[in-house]
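Mind looking over this structure? Questions follow.
Omission of a single protein chain aside, the complex is shown with its protein chains in their original locations.
Just so it is clear, A, B and C label the chains in written order, and each chain counts residues from 1 on its own.
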């Protein structure tokens, strides 16, 4: 019963097999190999973006910060939700890799930015000036940190406002597969067709060992990215092992199958929780995460049974007495019987 | 009729004379001269802080960012008011000179942070962790960007909360002289006795040509500041000309006399404005700035008469039709007849 | 016949098996798992350094730059050989991750720094001052970029000079296994007992998929390293897959067996080359690299046969007509018959 995070799950067997298969031969290092070319091409095909620049790295934090650094100068401002990973969980990596850009945190229900909130923030921040700096990027997260999902239409509306104000749009797609599966939309519809300029595509949380892609839809904007990646220490020498993961992950739609399964498990879990007396869902269940407040005794039963999950959005929200807000994440390898078993434990009082 | 900013005013004659007097001889450069030693000592004396480390630079932005860099590591978080100069008007200099620290902007009426707001923000940001970064600094501004003033007691309460949570306290004292004059309190009472760990003391806006001091009350924390200042290009070679300004400025309490005069002019202006029909003060007048919303016709008369002042907090808040929020700053050289003449213009409709 | 680099070789089967074995369960992410603890402990044991701080990352560039950032402040100077990887091949990552430290490149035969050269450089650079910055680190590489190896005694002499001048000693051990195997010395003797303060231990080039360790022998100096790693995007979420590699690599001395094999192959290759008329070795063969100048016709035969290797130290040293200086690297999976076949090709004129 492990709902701690999708990054505590292992590697899907087909991806593990792809790593083993990549182990032959002596291809060039640093990304000049055929597997890397193939993975980049496959990704461009899946996103219907034949001209996109594609760079692989091993962590989501690196992917986000490198993606942002292409569009935000050191004196730039990056607008994001207050709960965005780049704001709360990357130890200032975006500030570091951009050379000092400022993150402007916006409020919003369920982890989402409302268009009116964005408009208001842009109004208040005013025009670019030497003193105020430059309005540079709107960073969205999909699925959000609260498990909710923007639709293509919603993304397009936010992007349009951002572009009108001169901002580029970054999408933190650490869980984009889950969002796409949830919307049953084309990858292109959830990204560049909705105005996204640069995408961080997460694969690690969805069955890979450790690989993320920075997809820059206008390759001219990626001119320096090879240098940026290397000088930040993020160019892996045996690069084929990143690429092999991506190829296997995309192959036959595995990525969306794994995401859909995780979403299904979360739906199952969410429904079960909602039926429990005293439990309140803190956000609609739209992808692979369930956010709920548990009565103290239910929380205690779950912990006593050894279930792993997080108090959310932080341990400080458990006062030791009252109800406890928690996050429960389902993964590609969460089993239905695991969900049901967990629910049984909760009900067993 | 110039109420644009206290940095459009000139240099006080006594300070200009001090610059001329400093022009003799060939003292050592880079701050190793006797005038610099004297200015540092005088400042320590005035603040009753014999052990403090004192460094001079030519701009407030440099002073703020250098001050912060001593207490916030690159992975640190700095809490400040949403209207703080370091947040709105320094083009990310704090992020740059700290090596990437994150500024967390807090709301608050009249440019002030309420203790409960600080407590809530610290609660929500939670404990330090490798992912979230480190809670490092509370940066206060006194007088604030809305002309209001924290009392020693208010400062002490905020500092106590900050210290309890492991944060150091920085005071942006770009207009500290005005705040001290307003409170009629001792400089020590408005700084280290109220828990301030590092002070940016502004002199430029209050009659100097261009000099600010970074005052680090615990000199151990200033161990690297000499290097930080130099490697940011802020160590002036003919350093005596910074020091001479400070000496003359502090001499005989000139600094507080100038600040008091500016405050008095703002009080006179605020009272006159408040008496005008349709004018609303947007913040209490407590130092040398007056913040008011002017009916369109009054605003137009002021502009037609050539008065200089800013739409505040930005040009985007003038919709071209309705009332206009403005900022009117009085300076050490604002004259009473200038204030009265301005009020006459406004009334002349 | 691939002598391009030791990072074009694959992953050793025992390490691949360890990755597969690590794929079970849902251990905590971000390095809080038992495998990581075990790998750190095993490494400390192998180096007889029970108190050392051990951090894993995926690239050598990251490991070097993070290691240096603990000892060189942004205003620090780092002395290294002119051919050091940190100087020539990391696209300024050390400058970036230290926040701006300066690399001072020293000359020296065969990729090695002579004690007198170090002494002379330290003399010329003089004492620390606010203007000149701070002498901070001596960075050595072992085995060097020219395949030569410092002995424990040589390391100790250089370290002693560095320490006497207040510098810490960093060892870029991208190929430390090869150096240890070559010297048949204890890991401790080649590192901390010889004065090394922080080690970058490379495993990727010696049979792993992608993992390096930063070993800080005095853990107090590593206080901020967890933050530094995260904020540079180098904390892998599914961290156990780094640790599993290290464990299998150290297990039963595999690392030294692989390194010794690579060294043996280089010795075989070097002897064969030296026996060819017109071939000159450019550095003594002491680890797994052979550096030689080939007559044009021999060079052409090798290329025609499809052998992969680099013109060294750069393509610009091939003038298209005369003899060509080359680098030939042997790896853990280089076969004796591959070496012999290559030599046959060269001789076949």
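The rule is short, and it goes like this: contacts are C-beta pairs under 8 Å (C-beta built on N, C-alpha and C of every residue); 3 or more make two chains touch, one makes a residue touch a chain.
What you see is a predicted model, and the numbers here were worked out from it, not measured in a lab.
Touching the missing chain, out of C:24, C:315 or C:337, is residue C:315.
Shown as candidates are B:14, B:44, B:163 or B:230; the residue that touches the absent chain is B:230. Looking at B:62, B:84 or B:302, the residue that reaches the missing chain in the full complex is B:62.
Residue-wise, the contact with the chain that is not shown comes from C:103, picked out of C:68, C:103, C:256 or C:339. Set against the missing chain, the residues C:6, C:33 or C:95 yield one that touches it, C:95. For chain C, the residues in touch with the chain missing from this view are 74-76, 87-92, 95-96, 99-105, 123-124, 126-127, 130-133, 313-316. For chain A, the list of residues touching the undisplayed chain reads 30, 73-75, 99-100, 130-131, 133-134, 224, 226-231, 235.
Contacts to the hidden chain, counted on chain B, fall at residues 2, 4-5, 7-11, 16, 19-20, 22-30, 57-63, 65-66, 90-93, 96-97, 204-205, 209-210, 227, 230-238, 241, 308.
As a convention for this text, only the chains that are shown with their structure count from here on.
The busiest chain interface, judged by C-beta pairs in contact, is A-C. Those residues of chain A in touch with two or more other chains are numbered 90-92, 96.
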